[in-house]
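Every protein chain except one is present and positioned as in the full complex.
Now for chain A:
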Amino acid sequence: MLKVEVIHGRGVPLDASDVDTDQIIPAVWMKRVERTGFQDGLFQKWRRDPEFVLNRPERAGATVLVSGPNFGCGSSREHAPWALRDFGFKAVIAPSFADIFRNNLPNVGLVPVTLDAAATRKVMDAVTADATAEVTVDLLRATVTCEAAGVVAEPFFLDEGARYRLTRGLDLIDLAAEAEEAIGRHEASRPFWMPRTNGQVEDVFEDSGVEVA
């Protein structure tokens, strides 16, 4: 994964609370089995409105989405972060995020910027008024700057684990391999009553038949 240290780009306002993952990308996109190419699903329904902010030509190429509280609530679908990433976003600023979504964003290299509600409002108003307004998200210092909003080096919250791996560009699976011995020790000491599965694909009813891709 690429290192993410500083993000600098224009902001886009999406001034609503509780923007759920069904709005970010409708569930039907989850029937795809690919890992990229989700940009057209991003806010699909809202984008049918030609005046929707992401359809405005002056917003093209913006990389920082600014939204309201409880952003990303609902399903655990990583398709939502994938769609934001494929569209070109690098960070989302909001006063609060739904937990699972907040944990998913860094796994695709995007930054969930949890910013104080008053500062978020200032940034929201500034990027609403001026499509050229720029926002800087500095992961090393954990600060947000948007001069047009009068927000300078405002601290934001990002959990330490996410910051650690984003700024180092670490592959988490490789990182876990370093804990192999400890994982093995844990496995040897699990309680006797823990259930097991059987590794089998269960037979289907006689009259149905199943195809394999």
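Keep this in mind: a residue touches a chain if its C-beta (ideal position, glycine included) is under 8 Å from a C-beta of that chain, and two chains touch if they have at least 3 such contacts; residues count from 1.
Criterion: contacts and distances are computed from a predicted model.
Look at the chain that isn't drawn here: its UniProt entry, checked against "Putative monovalent cation/H+ antiporter subunit A", "3-isopropylmalate dehydratase large subunit", "Protein-arginine kinase" or "ABC transporter permease", names it "3-isopropylmalate dehydratase large subunit". In the full complex, chain A contacts the hidden chain through residues 16-18, 20, 22-23, 26-28, 30-35, 45, 68-70, 73-79, 81, 96-100, 103-104, 107-108, 159-162, 164-165, 170, 172-173, 175-177, 179, 182-183, 186-187, 190-205, 208-213.
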